Structure formats: structure tokens, C-alpha cells
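The next block holds one structure in the form of C-alpha cells; read it before the comments.
Missing here: one protein chain of the complex. Every other protein chain is in place.
We call the chains A and B, going by the order they appear; numbering starts again at 1 in every chain.
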Amino acid sequence: MKHRAVLVLAGLSCALAVAIALTVAAAGSAGTAEPSSPAAVKPPPVLGANAIKAKYGGQSITFVGDAAVGNSHVRDQNLVAQFSKQTGIKVKLVPHPSSGTDAYQQLARNFSSHSSSIDVMMLDVIWPGAFAPYLVNLKPALGQQAKLHAAGIVLNDTVNGKLVAMPWFGDFGILYYRKDLLKKYGYSSPPTTWAQLGAMSKKIQDGEKASNPNFYGFVYQGNSYEGLTCDSLEWLASSGGGQFIDGGKVTINNPKAAAILNLQRSWVGNIVPQAVTTYQEEDARNAFDSGNAAFMRNWPYAYSASKGTPVDGKFGVTTLPHSGKSPSVGTVGGWQLGISKYSKHVGAATEFVRWMTGPAVERYDAIFNSNVPTIPAVATIPAVVKTNPYLIPSIAKVTRVTRPARYLGTHYAQGSQAIYQGINQILNGKSAQSVLPGIATQLNQLVKK
Amino acid sequence: MTETVVAEHKTKVQPRPVSWRRAARKSPAWRAVKRIAFYLLVAAIFVYALFPFYWVIRSAFTPESDLFITPIKWIPQHPTLQNFRYVLETKDFQEALINSTIVALSVTVIALTLGAFASYALGRIKFRGRSLLMYLMLSMTIFPQIAILGALYTMITNFHVYNSLKALILTYMILVIPLTVWVLTSFMRALPRDLEEAAYVDGASPFQTFWRVILPLVAPALVTTGMLAFIASWNEFLFALSFTETPDKHTVPVAITSFTTGRGGTFQYPWGEVMAATLIVTVPLIALTLILQRRIVAGLTAGAVKG
Partner (left out) sequence: MTTAEATARPRRSRRRRRSGLQRKQTRLAWLLVAPALLIVAFVAFYPLGRTVYQSFTNEQFLALEPTKWVGLDNYHRLIHDTAFRHAVWVTVKFTLITVSFEFVLGLIIALVVNSSFKGRGVMRAVMLVPWAIPTVVSAQMWRWMYDQIFGPINDAGVRLHILSHNVAWIADPSTALWAVCAVDIWKTAPFVALLLLAGLQVIPHDLYEAADVDGASKLSQFWRITLPLLKPAILVALIFRTLDALRVFDIFYVFFGSRPDTQTMSILAQNTIVTTGDVGYGAAISVAIFLIVGLFVVIYTTFLRVQEQ
């Protein structure tokens, strides 16, 4: 008996050793994942590289970039290598933690300890307000270049007159729909109003449920987390309900907002699965990609992620619906680049940011990594649209709305939590009129601080 | 010595008159029923412990694109080794395996050694402040990790051990030592009183008593506590994430959460690879237990014979 156990262990270790040996042998050539887009795209040259080299060559800066594994990381590595090679500025790439909260905390700890170990960092679109006191004002050096970028995002990155971050790439919410199901049930085009979305969902779901009891009309991100703030902002802003805080005033408690929220509440458990109150991006995508939903609200990433799934080739994208006279909108998600005011190499860092947020690198990002450019002109380049079909003008021109991070500053996370906790409760059955006043009170207290 | 223990307990058990119940109990039919019921229970426990693990295995061998399709396939239609290949090829994961092993082994060895000494004192020597010490040690582990995270981070950076395995080994002490001390103390206490006196009579020094008499008797507890300490260090996440910065210092839980499917999506959760990694990480632990579980029995029989 004793021997048997030893044999088992020996066998297992052999198997594991062989596996590791084989893969390590192959590892040299394999590397990490292959890029999903044409590897023919190369990082663009740095304009004025020689002048930069003369001024800042030999300095070292640290750049906190995208998460450690995957194509985004490869993109970062390629860009950093190109910049270092051309300008002689050594850029050290440090990937940030994959969870948003952890990445935020890493930066927060760095700033509150006044550390100079980070020079340039990726900032989520909702962080400039919180980190503004610790970031360099980029307006003097990059204000001209900022004019190239989408106005809404630049406004988001301007806190108290200071441009504290430059937009780098920016998602926005879009509506995915099943072309084949629309055709099957006699609809010639996707819905343009929320009411139409509801009606179409009901008809399609009633028809499909017979053969697929798990089919639902509409899925989105309804969990009690930041994503719900994004989704609900779209509902409100596209129905005349405001944008939570408008012009510094808390406006969330208004009748149109209540109306659209109550409409969404009525759908949960009917044309929207009850589990939607636990759904994040991937849950909604899995439901849609497996053929169990007719409509989905999600970020552009889901477009290429849906390749190879059962709905590949059967779906299309369009802007989200609206109600009445309000326009269709998409909430901005995405990343900016900022420079720490404790950095010892602000000049070199500024040149790095200038290059990274210029049209050439945004084009590279869009083609290599399917990142949505924040410079509208780049979004019209044919090669970019080819890789990112949701950038056709009718969708790319949608009104972008941003979450009220500028008004809440360091209290944004708390304010957003008040919003998404409250709206999650509405989706779970409470009436909007009973919840909105509470959210408004909390937001009012935070805006004052 | 065992006779005195047995004698003490004998008085607590009342003798019963032989009855028809006992006769019935001895019948072969009843014994067969009991046996079937017992094995049913064993099977139930087996299923209970393993059915989610079956889901892990099934998913690890399923290609990424087949994971979220309906209707659900309980057996993969196109089994693949792709997920394992990806995981094992990732340099980060290989390093993470090594890091986790180093940290978990170090913590276990240190915690067991210090715990054994401390528990010997706390369990077998009567001295003032004994209970207070026990509760003091326990109280240091009660605070929620998030509350002490910030302060620990400051300490770690001040000692210049940020982004190193030393930081993890150090901070895991708060989590693991109170556990080892408490578990081992309760087992030390459970041993009969007169063991030391018998040893002293034979002329043994305190250390020899500890090493040759007491320690072998609590061997099962040492193995158990060692396993618990190892698994606790192996699975710890929050400190491992907060006190390391670069991927080459990641431990397994952190490495698992930083997988992506390489398609540029920050939202995508690579279930296939996570499941494969879970298998790779759990199977050796199980194998280790299969080996060690003989040690538990061996330690016990040795002790009983010594009497």
C-alpha cells in the first residue's frame, strides 16, 4: 500500500514534468497569445525623435500600462520598445492589476505616499476627477493636440480648468441585435426607441421560448457595480432624464428618469432575465453569444469577442435606442494617460504622452488591438473601420455622455455606488419614485464636499 | 498509564443487560443493511465533494468557444488540451507555481516549528498568563484583512521588502501562526498528564521529552495542521496581490486572476484557462494528501503502543 502511493506520486510528477518540458521547449517560439489582428501593423515613428533624444535622451520613466497578459500587453510592449529605441528615453513598462479597484488602489497608494516611482499611468475615464490634485496640468504642452480628440472626453479630463489627462482610447455603449431573428419576425430594421425595443423583444421572445425556454429578449449589465452606472446613464440621457448631475446640480430625481427606470423594472423577469441584476459584461455577452438573447447592450469589445460563437455572422450593431426628442447616446468607457506631479522626468514623460495620444499611435491601437480611438478623424480611416465595423459613421457619431466624475472628484466611487446600488434595487422590484430621492440626497451631500 | 485512563472512563459507561436488541443487531441481515447504508453514505460524500470538481475537469478540457453554449454539454464534445498548453506556456504561471511553493512551504515550516514549541508550553505547562496569551494570539488574527492592509503596506515599503516573497512570508504569519498554535495546543492538552513525569523518571531532559515522547504522539495533529497551513498560504489572495507589483513575484491565485484570452478585451474572463490552472494546482495537493494520509495513521499507532 505504501508503495502504491509512492508510485502514484511518481507517476503524477513524471506527467507534470513531461508536460512542462514539452511546453517550455515550445515556449521559446510561442510566446504569449497571437494578436487577433494583422501583425503587419507596426508602431509608427516618433515625430521629432532626434530633438527629443537631444533633450531627454538617457532618462528613464516608468509607465503603468494595461494588464499583464494578453494582446493589450503586447501592444504596450511594442509601443514602449519603439519609443525607447527612437528617442533614447528608457521606458519601463509595469502592468496594472486586472481589477479596476485594485488598479485604482495601486495608484492611490502611490500618490498618497508622494512616490516618484511612477511617471506616466493609464487612468480610467472616471479617475481624473479623483486624482486631479496629483496630476500635471497638460494644457500648456498638449492643449493644442487635445483639440483633435472628442470634446466630451476632453471635458471629462479637464478639472478646475486643468487638463489633467489626455484621452487615449474610448469605448462607448452600443446595441447588438440578431439580424436573423429580426428578419424571422418581420422587422426590417433594429429598434430606434425604447418602446420599440420592448415590443420587438416581447414578440421575438414569445416566438423563441417554445423551442428554447432560456431565451430572453434583452440583456445588459445590471449588477450592483460600476457597469450599471454606465448602462443607466444611457437610459436616462436618451430619454430626457438628465445625466445624474448636470452643470453641477444633482438632477437624478426627475419624472422622466423615474419613467424610464420603471420601464426597465417592468421588463426584468419578463423580457429580461431576472439574473440580469447579477450580470456584468461577460454574462450579458455569453447570453447573447450562445443565442439566448435577441438584443444586448455592451461595449465594442464584444464584437470581436463574438467571433466563432454560435451567433457569428448573425448579429449587427447600432446605436442604443432613445425616447422622444432626446438623442441616442453611448456612455464613454476607456482610458486616458496622465503624468504624476511627483515624477522627476516630466519633460520626457510629456513627450511620451504626446506620441501615445497622437493620431498615428491611435491608428495603430485601433488596428492592432481593436481599441476605439478618441480622435474622431482616426475613426474614419478605412483600415480602422475594417477592423472595427462599429465605427461606421452612423454609430461613431453617436452622442457620447460621461459619468459625473468631474463633479464628484475623490467622492466619485461613493457617488457611483449610491447610483448603482439604488438602481439595482429598482431593477429588483422597488419603484423608482421610492429610491431616487434617496440617491439624490446622497449625491447632494457628496457634491458639496 | 493507559490503564488508569481506561479505568477513569470505564466508570462513566454503564453496562447493559443482554437483550433481544443486541441479538438482533448481530444478525447478518442487519449487518448487511448497515453495510449498504454505510457505503451509500460514502458514495454521497464522494459525490458531494467532487461534483463541482467534475465541472472543473469538464471545463478544463473544453475549448473556450464551447464553454457557454446551450444546451449544456456535460461531456465535452471536442475535448482539447489547448487550455493546459496556454497555462503551462505562460511564463507568469510557471513562476507563480514556484513562488507559491516557496512561500507556502516556508510559512508552513516556520509556523509548525514555532507553533509546536508554543503549543507545548501553552498546552502542558501551567503558568500564569497562559489563557491570556492564547486569546492575545487569536485576537491578532481577527481583524478583517482590508483594515490592516494599508498599514501593512506602509510597513512593507519601509522595510524595503515590497514586491518580494519575503513580504508575503512575513505577513502570512499573522494568518497562520494563531491557527497552528491553537490547533496544536488543543492536541497537546489532550495527551495524558503523566507523560512527562514518566519520562523524567526515566531520566529524560525536557527537550528529549519533547522530541521523543510528545512530538511523535501529536504527529497526526502536526500533519493536519501542516496541511491546513499550507493550503491557507497557497490560496491567500489579498496580501499577495497588494504586496507584489511585477508578474515575476506573483503567486498562483494572483496569476490566475490575471489571465486574459489575448483578444484585447479587459472584460473577458478566460474560464477554460482558469479551470485548467485550477486542475494543475489542485491535483498535486490531492496527491500530496494521498501520500501523507498514511502518515496520520502511522503516527497514531506508534503512540498507542508506547503506552
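Heads up, the rule we're going with is that a residue touches a chain if its C-beta (ideal position, glycine included) is under 8 Å from a C-beta of that chain, and two chains touch if they have at least 3 such contacts.
Quantities reported herein were computed from a predicted structural model and do not represent experimental measurements.
Enquirer: Identify the residue among B:Ser65, B:Gln82, B:Thr141 or B:Ser164 that touches the chain left out of the display.
Expert: B:Thr141
Enquirer: Considering the complete complex, identify which of A:Gln59, A:Gln105, A:Thr193 or A:Asn254 is in touch with the unshown chain.
Expert: A:Gln105
Enquirer: Which subunit B residues touch the hidden chain?
Expert: Against the left-out chain, subunit B lists 2, 5-6, 9-10, 12-18, 22, 38-39, 41-42, 45-46, 48-50, 52-53, 55-56, 68, 70-72, 74, 110, 114-115, 117-118, 120-122, 125-128, 130, 133, 135-148, 150-152, 155, 170-171, 173-174, 177-179, 181-183, 186-187, 189-193, 206, 217-218, 220-221, 224, 227-228, 231, 234-235, 237, 252-253, 256-257, 269, 271, 274-275, 277-278, 281-282, 285-287, 289-290, 293-294, 296-297, 300, 303-304.
Enquirer: If the hidden chain were put back, which residues of subunit A would touch it?
Expert: Answer for subunit A: residues 1, 5, 101, 105, 108, 111-112, 130-131, 133, 213-214, 223-225, 273-278, 283, 286-287, 290, 292, 410-411, 413-414, 417, 420-421, 424-425, 428 touch the chain left out.
Note that only the chains that are shown with their structure count from here on.
Enquirer: Rounded to a whole Å, what is the gap between the Cα centroids of subunit A and subunit B?
Expert: 40
Enquirer: Mind pulling up the subunit A residues that touch subunit B in the complex?
Expert: Touching subunit B from subunit A are residues 1-2, 5-6, 8-9, 12, 16, 19-20, 23-24, 26-27, 30, 32-34, 36, 66-72, 75, 94-95, 97-99, 102, 105-106, 109, 113, 212, 214, 280-282, 285-286, 289-292, 299, 301-302, 304-305, 308-310, 369-371.
Enquirer: Touching residues of subunit B toward subunit A in the complex: what are they?
Expert: Within the complex, subunit B contacts subunit A at residues 65, 68-70, 84-86, 88-92, 94, 150, 153-154, 157, 241-242, 245-247, 257-269, 280, 283-284, 287-288, 290-291, 294.
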